[in-house]
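What you see is the complex with one protein chain gone and the rest in place.
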Amino acid sequence: MTRFTVNGHELSVDALPMTRLIDVLREQLRLTGTKEGCGEGECGACTVLIDGTPVNSCLIPVVQVSGRDIITVEGIAADSRLDPIQQAFIEEGAAQCGICTPGFIVTARALLNTNPNPSRREIREALAGNLCRCTGYQKIIDAVVAALEVD
Amino acid sequence: MRGDALYVDDIRPSDCLYGATVRSPIAHGKLLGISLDPDFDWTDIHIVTAKDIPAQNVVYLMTEDQPALADGQIMHVEEPVALIAAPSRDRALEAVRHITVNTEASESLLDPLASEGHAIKIFGDDNVFKRITIDKGGQAADGIVVEGTYTVGHQEQLYIEPQGMIAVPREDGGLTIIGSMQCPFYIIKALTPMLGHDRMNVVQAATGGGFGGKEEYPSMLAAHASLLAIKTGQPVKMIYRRDEDLRATTKRHPTVVRIRSVVDASGALQQWDADIVMDGGAYNTLTPVVLSRAILHVCGPYRCPNQHLKGVAVATHTPPNGAFRGFGAPQAMFAVERHMDRIARTIGMDPIEFRRLNLIRDGDTTPTGQALVDTGAEIVLNDAMDAAKAPFKAPPIHPGGGQGRYAQGRGVTLVFHGCGFTGNGEARIKGKVAMELDGHCVKILSASTDIGQGVDTTFPQIAAGELNIDTDRVSNTPHDTAMVPDSGPTVASRTCMVVGGVVKKAAKMLREALQAETGLTSNDFDELIAARLHTVPLRVQAEYVDDGSMDWDDATYTGDAYPCYGWSCSVVDLDVDLDTGEVLYRRFVGSTDVGKAINPVIVAGQLEGGAIQALGYATCEEVVLDEHGRMRNDRLTNYIIPTSLDAPEMITRIVEIPFAGGPFGAKGIGEIPMDGPAPAVAQAIEQATGIVLDILPMTPERIIAALENQP
Partner (left out) sequence: MHTSSAAVWTARTLEEALQLRAEHPDATVLAGGTDLMVFIEAGAIRLDKVLNLWGCTELAGVETTNSGIRIGALTTWADIREVSNLPDALRECAATVGAAQIQNRGTVGGNIVNGSPAGDSLPLWLALDADFEVASTQGVRRISAQDFWTGYRTHALAESELLTAVHIAPNAADSLHYRKVGTRMAQAISKVVLGGRLRIENSQVTEARVALGSVAATPLRLPTVEAALESGQGVKAAQYVTQDITPIDDIRSTADYRNTVATRIVRSWLERCLERT
């Protein structure tokens, strides 16, 4: 049994220790907001926060999150209001097909938590582990810039 | 935003099994059968082979050549041979590893340039899926002759959500098919001959990108999931892992284009002859249509009295190629624009001025004899050049702190793109849209799936615009073929322009139906609703009707090829790192005529996304094949698409030259952004370094080799 916190809830999960965190989240906890795009840590669609730090959940065995604090996209919005990043994504048109969006939201949230005033270049670098095929990134960067004005 | 949207892998029918595919390791030969490892526990595993197919072993698209499962012969590596269903993903993949595909290999034909008429037969008598010839005019008088050969490779669509499908047995013995797709009705047409009936409904789940890669391939995956669902009597889900998706699914058609042109002493084009060879892979799929679009665009947006365009699409023993945004036009436009640069270089003229001199203008005819109106080539060229005067807002991103040696260059290209299906395509489809009044709200029922291009926003805007009500009151319904009419496929830059037009028509019909019901002549929608004596839902259905204004002869390939054309100019600024051959994008400026931007944010999103896909096509996306024609770089680590650090800042200019036949003047814009950037990159590299590359992708390896060979 592995104990950890997900989106503020303490849980105990029965899974083989090398089970990927993404599978524990999606299959056992039914938190399907975290997506699998590649299974090799390249696309970032599986990004979650562990103790506030963005990581690829497809590369993390559940044994290593014991006692840790995990936030998934489902935990980004505070109650029923959207996080400023989510709001900005909507307003700027930063989501097209939406499959990469949860990963970007999580990574961007972590960025603004640690660097409240990043330049566009710094935003691009912080998000470089999240691949998008639809937008060409322009509106995603615009959305993060818009969000930091609200944050 | 919250992760609530349900993509196919998020959907969990109860008692759902997991499916996987056993594939051929060889490119061509006899399929002798499969053997199961006797030491593996097969008790919870179901296996399906060709002998389990209920009716015809075919996945139908345009022809009946592609089987659902190989039977007796193998025609390409990764060809599906058998299917597995198991209680879990791990068990299914384990089972696949314990199956051996027994084959007797024979010589395979992998080179498209050798295919036509080759002794090894793949398709028909001569391996030709389609041959097209267009002739306008004759031979030019003497002039300056320039010849060139242009080669483009495969490109992978790389939707971030891999292909996936669920098949669920229905109580009536039919099937419900749910999955990631662009064209729900294609699946019904594809599976009906295989199942021997059409008792199925197909439901589009939220789809994480398509770009054409989910136009026809989902039919194959639906066929497989269905066969497993029939065999087991349970729902079966199949989700491709990324490496399988890369190896086994369709790609952009590799193409070789030869062009021979004649210009007169002033630099005006007098003759333009182009010859295309396109690699379709092992089966027909929709290759003839890709060739068609390539041929129709391999003249470029230029006027020329004598144009002879021909081409063949041929078969090779490789996984079949398919739709990818642009659909033959990006390949053709790369060749055209590179050739324009070649001519300009030969006669010593500035490449932009050379283009300006030869732009097609109102009243000029295309190679098929279509007289153009409202041409936009010069408008977008001037607009883009103007926008490109803006100073760069930030220094370029150079790896390692910019410690290298760089050469800066700019490339400018012009393209046009026929919107919608060629000729009478739409007249045949007769796309339908239904609309319902539900209380105060309006529901749009169509087969046009939102794959990220914003249909779920744009259609409501069109309907709301026609009805003069708030967009909030209008929404698209889920795309379930049991509930929506066939609007035609979500492809070909037709969704907004053509189907959106039918949406507008349906809205008008809805208002007229209310007027008829209430006896009022008012156009005020709320007034009409209030005057109703009851609240019974009201439903209308509109259909695309060909207005007969397009005159197209498919047999001779003459007449009006497209209802209208979009125009686009790309300006790419970049640095070439002279030590490493890396291309570092500084900025991209695109100016595109969209007819009318119903939703400018969505339109810009399409233009920007397509441009970055085209930059990837230009310099980093390469499909590397082994000796069996199998993709070797079948992981995202090794198939390289641009990250946010690779993609430049973009200036996106929207120009509007309205098209009377589109809703509020809108033209199709989904594909045109794919056409211009790659040759603009080639021109910029040439300007920066002097090296001339006529091949895609222009990888650092190719650039360094060219730099090393420079005198």
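To keep things simple, chains are lettered A and B as they appear, and every chain counts its residues starting from 1.
Rule of thumb we're sticking to: contacts are C-beta pairs under 8 Å (C-beta built on N, C-alpha and C of every residue); 3 or more make two chains touch, one makes a residue touch a chain.
In this text the structure is predicted, and so the values were computed from the model without any measurement.
Note that of B:R12, B:K30 or B:R89, the residue touching the chain absent from this view is B:R89. Within the full complex, the residue among A:G33, A:P54, A:G93 or A:G136 touching the omitted chain is A:P54. Contact with the omitted chain, checked across B:D41, B:E147, B:D386 or B:E701, is made by B:E701. For chain B, the residues in touch with the chain missing from this view are 89-90, 93-94, 97, 241, 243, 397, 399-401, 403-405, 578-582, 584, 620, 624, 632-633, 635, 637-638, 640, 642-646, 700-701, 704-705, 708. Where chain A meets the omitted chain, the residues involved are 16-20, 23, 39-42, 44, 47, 53-56, 58-61, 63-64, 66, 107, 125-131.
In this text, only the chains that are shown with their structure count from here on.
The distance from the centre of chain A to the centre of chain B, each centre being the mean of the chain's C-alpha atoms, comes to 29 Å. Those residues of chain B that touch chain A in the shared complex are 1-7, 9-10, 157-162, 206-211, 241-242, 394, 397, 451-454, 601-602, 604-605, 608-613, 635-637, 641, 643-645, 647, 649-650, 652. Listing the residues of chain A that touch chain B in their complex gives 26, 31-40, 42-43, 45, 72-74, 76-77, 82, 86, 89-90, 92-93, 95-102, 105, 119-121, 123-125, 127-141.
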